[in-house]
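I have placed the structure first, in the form of structure tokens, so that the comments after it can refer back to it.
For this depiction, one protein chain was excluded, whereas all remaining protein chains were kept in their positions.
Entry: subunit A
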């Protein structure tokens, strides 16, 4: 078997006492590209944050396993070192820390002490990834995400993804706020990683990103659960008909989490 396997089983997650995820089941294997779609407020981003260990989200039951290891027992940095990566919807701004220093610290965190990446090798890799993503080289010396435009932040997330080369990448609305040119560049970066060892979970509520990245599996989330799964053809149907047919099929009146209590 190639690559790693991320298994999410009957996952329930709360934020500030309100249950958002109500039993999510999903398995992502190395080489597979999964897309999670669904209207706003259905729990998609909560799933991404819960997998990575965001401090505000509390897992109340269920499990997340990476190659059989209990992810929920790991600290956030341990999850990253185990091979998970989340490209965030709202990356933090950290003044005083340059993008380049942050990237180097991140890469070195994945390596043994005494085996840090040589500076020249790092610069070469960073430069080539920045070129690929059409990022202005000045960004390396700017403070991390501070004053970045929405598009710059998203490209920076993909830059990190390309340089850290995780086993499983999760992209949380990486397409939001991007114009079509930026969207194509971001998609190009993600497609470059496509190989049998890399599994990817793409969260979006627009179909347009999936015009450039073809998913192997498509899941629709509503009311904090995966309510429908299929192949790439599901994207086309959603694009043509929207979500109403799913709601009718399943007898759902209000798809968001909050109104379903």
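Couple of notes before you dig in:
The rule is simple: a contact is a pair of C-beta atoms (placed from the backbone, for glycine too) under 8 Å apart; a residue touches a chain by one contact, two chains touch by 3 or more; residues count from 1.
Here is the rule we go by: contacts and distances are computed from a predicted model.
Entry comment: the absent subunit's protein name, as recorded by UniProt, is "FeS cluster assembly protein SufD", drawn from "FeS cluster assembly protein SufD", "FeMo cofactor biosynthesis protein NifB", "Glycine cleavage system H protein" or "ABC transporter".
Here the missing chain is touched by one residue of A:97, A:193 or A:232, and it is A:97.
Only one of the listed residues, A:36, A:80, A:187 or A:220, touches the absent chain: A:80.
Of the candidate positions A:25, A:63, A:106 or A:229, contact with the unshown chain belongs to A:106.
Although one chain is not displayed, subunit A still touches it through residues 52-56, 75-77, 79-81, 85-86, 88, 91-92, 94-97, 101-102, 105-106, 109-110, 143, 160, 164.
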